[in-house]
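Only one structure is covered here, and it is reproduced in the block below.
One protein chain is absent from this view; the other protein chains keep their places.
First chain written, first letter: the chains are A and B, and each begins at residue 1.
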Amino acid sequence: MARGKLQATLAGLAAGLLGNGAQAADPAVSHVDTGILFYQELGGRVQAIEPELNGTLVFPDQHILTLGIVSDTLTGASPNGAVPSSKSQTFVTPAKPQGSSSVTSASGGTVVLPPPSGSGPGLLVRQYKVAPGATPLDPGFSDQRYAVNLGWAQPIDESRTASVSGTYSTEHDYRSISGSASIAQDLNSKNTTLNLAVNFESDLSQPIGGTPTPFTQMSGQLKGPNGSRTESDVVLGLTQIVNRYWILQLNYQYGYSNGYQNDPYRIISVVDPVSGNPMSYLYENRPKTRMKQSVYLENKIHIDDDIVDVSARYYRDSWGLSSTTLEVSDRSALTRDLYFEPLVRWYRQSAASFYRDYLVANQSLPQYASSDTRLGSFDAFTFGAKFGLAVGEGSEISLRGEYYVQSGNQHPSNAIGQLAHQNLFPTLSAVGLMLGYSFDL
Amino acid sequence: MTNRFSACLRLRASGVALFLATGLIAGCDAIGPQPWDRDLMAQQRMQLNPYPVEAAADDHIYFSKEGSSGGRAFAGGGCGCN
Partner (left out) sequence: MPNAVSSPIVTEEVNASPTLRIAPEPNGYRLSFNAMACPCEVRVEVSDVTVAIEVGLVAEAEAKRIESKFSRYRDDNIVAEINRNSGHDVRVDPETAQLLDFASQFHEVSGGRFDITSGVLRRIWHFDGSDKLPSDGEIKALRLFIGWRKVRWRNPVIRLKPGMEIDFGGIGKEYAVDSALVAAQKITKAPVLINFGGDLRVSGPHADGSRWRVAIESTDHLGKPAGMLEIAEGALATSGDARRFLLKDGVRYGHILNPLSGRPVAGAPRSVTVAAATCIEAGMLATLAVLHGRLAEKFLEREKIQAWFIQ
């Protein structure tokens, strides 16, 4: 080394090290998450394939653009709301013309009838039979949905971030547009974050054959105009890093929905008061407004080398429906790159006040009624396991399997006549498999 | 049921959440670790939503099979499935 040159060189190295003032916090990194879900309900019911992509692009000064697209392909058979019977039953529903995905002649005895008079062009009727004792399932269930989501977030000042986002979702008989805005305030050296978000959603139900007038008889006739609905939600959130190992999030959400809430394809059986045999089928009726509230608490805790996640949610709405959810997962490293994460979720729901398994012929009609088991009382369990493998800097592949079981009261004590021998709440079992791949850009 | 008990319960559920929140904020002068103890939190796997695609798929399944909604975040645009 030449004289004095060592110090000059070293000064240059030191300037390189100190000049940039490398800070402790890792800035956000541009990242892409992709995944595909395969979902299958047992017993020939719904099957779905859902590929999804989610990208986060980070621009200078933590300006962040998010983009998401999802495609959802559903096929299979879905309950139509009627109860089983000791006799065979026949159902009709409007159907799209030949050549569309709604008509699948291969599925369970579906027959296409000539259009009823006065039903207008382009409309057909599908008729299907259900065997004695079988849960009535509409075999022609088929749908294709696309949704895209765009979001933007940027810091307003040292401790505040604002973000907006919009979503557009479309399927052949339903369209949804929503937008949200939120603001986050950091406190406490960024250990605490307060969050306020509002969301507005506008949905349009465009069922095949139109929206039926509630409590009218099941038919293939042309029905009413499209049904629309709006929903507004507000979320108050608190995120707190409690200590080196524990972060928690507490959210309170309030939502108000107004408009067309019915499932336009769903019917409810009207049965004979003594024998319990079905006499007719009526389209369901739900209230036009729905006010919902929920409280959600999630804890993520670093214990030894594991990360344990425990979350709970309590939900209640003006339809009388309430639910409790509890979910626990534990991520543990098997090797340096491979982790295993088992998960258990328990969900208990209490039925909406207007939920009915069926209606009785000689009783007066209630104001609202629906036999959609999704509004009923049930317990659901999810058992899942995930393997994740790091495959390079910032990249990971994953495989996740889940088993979902939903069971309600199959034999209510007040079931009339032959219904006492029928299964009024068939257990829903489904398996899901998800493949994921995520990487940094 | 629309008796007074359930009305109280409804009010209390939201009240508890707000009380907890204000309690945490009020006493928050020194809550949380010092900046040099935030190393574990910086890891991607300690984020609250590290796998958004997975979370969205789960939310979608539960939204279409159950009567509740909400919690973590908005369900990201409705489907016609509930």
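The definition used in the following text is that a contact is a pair of C-beta atoms (placed from the backbone, for glycine too) under 8 Å apart; a residue touches a chain by one contact, two chains touch by 3 or more.
All values derive from a computational prediction rather than experimental measurement.
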Touching residue (missing chain; options A:Thr9, A:Thr90 or A:Gln410): A:Thr9
Residues of chain A in contact with the chain not shown: 1, 3-4, 6-7, 9-11, 13-14, 16-18, 20-24, 26, 336, 393-394
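Simple rule for what comes next: only the chains that are shown with their structure count from here on.
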Centre-of-Cα separation between chain B and chain A, whole angstrom: 16
Partner chain A, residues of chain B touching it in the complex: 1, 10, 13-14, 16-18, 20-21, 24-25, 28-29, 31-33, 35-42, 45-46, 48, 51-54, 56-57, 60-62, 64-74, 76-80, 82
List of chain A residues in touch with chain B within their complex: 24-26, 33-35, 37, 39, 50, 52-54, 68, 70, 72, 143, 145, 147, 149, 167-169, 171, 173-174, 176-178, 180, 187-189, 191-192, 194, 197, 199, 201, 203, 205, 231, 233, 235-236, 238-245, 247, 249-255, 292-296, 298, 300, 302, 307, 311, 313-316, 320-321, 323, 325, 331, 347, 349, 352-353, 374-375, 380, 398, 400, 404, 406, 428, 430, 432, 434, 436, 438
